[in-house]
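Below: the structure, in structure tokens.
Of the protein chains in this complex, all but one are displayed in their positions.
Note that the chains take the letters A and B in the order they are written out, and that residue 1 is the start of every chain.
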Amino acid sequence: MASSAPQSIHHERPPLYRDVTVVKWVVQVVALLLTIGALWFLAKQAGDNLRASNVPTDYDFLSVNPGIDLSSGIDTDPDTGGRALWVGMVNTLRMAIAGIFVATIIGVLVGLARLSNNWLLRKLGTVFVETLRNVPLLVQILFYGAIFASLDRVSMDVGPINGWLHISNKGLSMPRVHIADGFYQWMIVIGIGLFAANFLRKRRIAQQDLSGEETYPILSAFGLIVVIGILGWFVHPIFGFVGNIFNSLSSVVSAIPEGVLQIVLALLSVALSGYWIRGFLNSRRTPAGLAKLTDDDYFRMIFAGTGGVVGAVFFLFLWPGLSSWMINSGTDLFEVLSNKFGNGRSGRPIDVALPDVVQVGKFPNYGPSGLNFSIGFAAVFFGVVFYTAAFIAEIVRGGILAVPKGQTEAASALGLRRSTALRRVVIPQAARVMLPPLGNQYLNLTKNTSLAIAVGYSDIVQVGQTVYNQTGKTLPVVSIWMFFYLSCSLSISVIVNFFNVRMRIVER
Amino acid sequence: MQDANQLSGDLEFQRGIGQQGSSPHEVPSLPVGQWLRKNLFSNWGNSLLTLLGSFLALLALRGVLNFVFSENREWDAVRTNLRALMTLSYPESQYIRVWVSLGFVAGLAGLSAGLWANWGGVSVKRLSTWLMGSGGLLAVCVIVREPSVILGSDGKVVRTVDGSPQRESFLDAMVDRSSWWIAAAVLLALGTLLWGRFTSPDRRGVEVSVTSVVFVSLGLALLSLWVAPYGHYAFISETKSYVAESGRTVAFSTKLPWTVMLALLCGFFYLGRILRRSDYAGIIKGASNLLWLISPLTLFWVVLRDPALDYGHVMSTDLPMGLAFGFLGGAVLWSLTRPGVGEAGRLVATMLLGFAIFNWVAAFFGWYPMLQKARISFLLLAIAALLAPNFIGEIAKRRQLVLSWLGVTALVHYLATMINTPSTVELQSSEFLGGLGLTLFVALIVVLLSFPLGVLLALGRTSKFPIFRMLSTSYIEVIRGVPLISVLIFFSVMVPLFLPDGMELAELAAVLTGYTLFSAAYLAENVRGGLQSITKGQYEAADAIGLTAAQRTGFIVLPQALTVSIPQLVGQVISTFKETSLLAIIGLFDFLRVANSVIPAQSEFLGVKREGILLVAMIYFFFNFTISKYSQRLERRVGLGER
Partner (left out) sequence: MSIDDATTVANDRLADREDMIVCVDVDKFYGDFQALKGVTATIKEGEVAVVCGPSGSGKSTWIRCINRLEVHQGGDIVVDGIELTNDLRNIEKIRSEVGMVFQQFNLFPHLTVLDNITLAPIWVRKKPRAEAEAMARSLLDRVGIPEQAEKFPGQLSGGQQQRVAIARSLAMEPRVMLFDEPTSALDPEMIKEVLDVMKELARSGITMMVVTHEMGFAREVADRIMFMEGGEIVEVGTPEHFFTNPTEDRTKLFLSQIL
């Protein structure tokens, strides 16, 4: 009766333009093709225009002397464009790392001050935060720059502690702690030490769990590293053989034929899409065999397969230069490493140099031996540090306030001591809230160092601008900027994610 | 156990502070002695912190005061160049246009505030603590500032043997500053008087409205313009050089217009208050919102530019074209909303869209000429036709669509005509606005343009279509990974390269494009936060009652998501405004550039940078602080309303 009715259903496939799945994927593929087409068109247009105005878009300038002087950095008179940009990158990274370090300290202090039960501290913290975060960073940097520029002129007996610490309109100069000859071999020793220390820490923890006695795992691991480090200070030259390993690696890489690498890359691309499709099919598998695949699933698989094939064609025919580039840079990398780790570098790993003032021509200036911070550096540094610290302070405050009151009550109800409760209950939860925005701020700080261009500090953007003004190669320089900053942001987000995941595990 | 109690007590106290800090009515209700003991000297550590803190604070205050009032400061540089800082080289003879624009905005702001604002009140007691606080602070400032230098009979600073300037004795300095003492005493006395009268329990809750506090303070500031002679120079410019001329004060030339501004603000505020209660409140609110949307463009391109209309051309081309688009387009839309138009409507709309897009492609390749206005109009018509199915049905709805079309057409054609007409204002620089005007304009345009783009990107990133998600995500992440300055440089240098032959883009337009694309990525992330807060049930309910995806997004998802993300959006507006300062680096003359490069290059003020930058910082601070405080207040009120 009633059950006989269902058998009479006759299926009909809807017309393509009304089929949900077809429409959905056609729209998406069309959008993708349009985007690629637009990008391709713009690129072609730019290429034509550049050729018409006789500005080739190659990267030759990286190995040509740009003829520029940099205001500060590891090499103020670089002999190639690539070297100049490298100096800029190092300057940016130096600024970013130092800035992140100092801004975090100041930010945490100010954030805690804003939560203090002392009225005055609270108000001072508020004034700090509100003033700094409501004034544009560039205005602050220019202001600091203008102030530093009005300091006293540099002279041979410049103070405040001549020979150790110099402050003048040329900036700040102080003793430099630098990497010396034996550093890389020493780092191998330290690496071994870290490994051993981790082993020791785990054993100690196991011991503590077993016996219940306090075994100070962190402290003893730390002590072991110090001991091994001191030991390594004297014995590190024996690791000179590592250089030879890198050397032979370098020759192995250079021996790879380009064609082989191309084929490998193409195969890799196809294999990757195949692997994805297999994984996808497996994820749809039920205990009773393959689950029914929807049209959507078929589209996904077709898309992945097409992607793999397109990638293979791309590697094989459209961009054959990639493989030779990979081989060359691989060879270079291992050569540099073999140099750094090579034999005959038996000096101290770390050394100290005192600042000096030299007079070349008419005016005295800081010599190269000390750690010199130009006015530009100081202006950008103070700018980004204070600006970021204001935001970090707000994050810290918000993070601590976000821990529900019940948590501390529960901890005290369990009889935990104040310090234990803070360490085990409040801080882990606050950190979980604080970490993602904190990572964002670190990223912002790194990007904000690019404002150095306004006060002439040689960061990557400023150097890049100088380079393209000299050579006219704007597009390559911009692409290097993008690549550099994207790698920075990727690294920071990877680090933040790593801690984030760990925090989550701690929480569970 | 004792420890544990102490801990919970401590944290409880912390929490109390957090809440106090965020509450608008934080009033110390303890006697002064007890309050001090509780908040500053509760234990040894705390007392030490207080002493250290006050020492540091006094030191910092002294530093700032000495810096600002130092005999080395050349505030004349700022006073003389105020006009350049505000509008760069806008001709003085045409300044009335600036004032008219400003007056329009002031009136509109007053009207909107009157129509919408519900700021509540602030208790007199709190006001009295503010007065006492500022009086005390003023007194401290007078004391800690170092004594002034002594001017000799020749008007130069008297110097001691080692060359440092000789200063008055402390007592002399205090006597010299007697007017400041009086001011501090008046503030303190006023505060104490109010405090004394309004602490009794029955009068504790007495409040004055925030608006009257704001208006009275603005009025006092205006009064000071009338009585105090700010500045001794007026700025004039001759043929590209900046010259200072003594004789007239800035106060003299601006006190009258400022009075008018304040009058407009107050007048329209109270008008808004009255209209709010009238039957037409809804219509007037809508009209004021519409004015906010279109007035910046109109003021910028029509009032400030003063286009010289060529009436022959207007009559022969512009007017007929506008009428044709308005009425023919209206007719098309009217027929497209006929009940029972069915699939044909969609077909026509799609064809129109194809044609409109084809026009732009053709423009790109230069296949056939067409007025830009016509291309824009066709695109708008196509969009309206796509929306038309939503308006099928009763006459009133169809009329609504057609009338909106007529309005939009009229506005677009009017603006386009005006923009394409040459300006009569004679300018020395290429851009006709500079200084603060340029900064505000760029910030406004970027916020307005990046909003729709950012919302689209956010929708793409949260879409269930994987390719859209991939495209939006990679766009957002790439843009967010690189600094704004590199994007701006890229656009100002590279955009000309991407354009085909014969197509040009002004540098300002290129920069605006780049900044908008940049800002949209950040805005998208803020909107995404809001979108993620919408529960799955909302989507399902919208699907279940048969809404289409577009209707679901427009009626259900976006309104809720945008409301949730208001605080983040305000933050985004603030940072967009702050980052407008980067225009100075890429060669546009915003007011930071004027302070940092133009003024120090004038022969009278060679190298004078710090004063100008300080003023710029103060202006930025004023705007941002006001916006963020207002948004916090708004947030709290919305939050309270929900509970």
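What we mean here is this: a contact is a pair of C-beta atoms (placed from the backbone, for glycine too) under 8 Å apart; a residue touches a chain by one contact, two chains touch by 3 or more.
Quick caveat, the model's predicted, so the values are computed rather than measured.
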Residue, one of B:Thr350, B:Thr563 or B:Thr626, that touches the chain absent here: B:Thr563
Among B:Pro320, B:Gly393 or B:Pro422, the residue in touch with the chain that has been omitted: B:Gly393
Per the touch definition above, residue among B:Thr350, B:Gln551 or B:Thr626 touching the missing chain: B:Gln551
Interface with the undisplayed chain - residues on chain A: 1-3, 5-7, 9, 11-14, 18-23, 283-288, 291-292, 294-295
Contact set of chain B toward the excluded chain (per top definition): 339, 390, 392-394, 396-397, 535, 537-538, 540-548, 551, 555-556, 559-560, 563, 642
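Criterion: only the chains that are shown with their structure count from here on.
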Centre-to-centre distance between chain B and chain A (centres being mean Cα positions), rounded to whole Å: 34
Residues on chain B engaged by chain A in the complex (per definition of touch): 1, 3-8, 10-15, 17-18, 21, 39-40, 42, 46, 49-50, 53-54, 56-57, 465-468, 471, 478, 480-486, 489-490, 493-494, 496-500, 574, 578-582, 584-585, 592, 596, 609-610, 613-614, 616-617, 620-621, 624-625, 628
Sites on chain A touched by chain B in the complex: 24, 27-29, 31-32, 35, 42, 45-46, 49-50, 114-122, 124, 126, 130-131, 134-140, 142-143, 146-147, 150, 300, 397, 400-401, 405, 408-409, 411-413, 415-418, 421-422, 426, 443, 447-448, 450-451, 453-454, 461, 465, 474-475, 478, 481-482, 485-486, 488-490
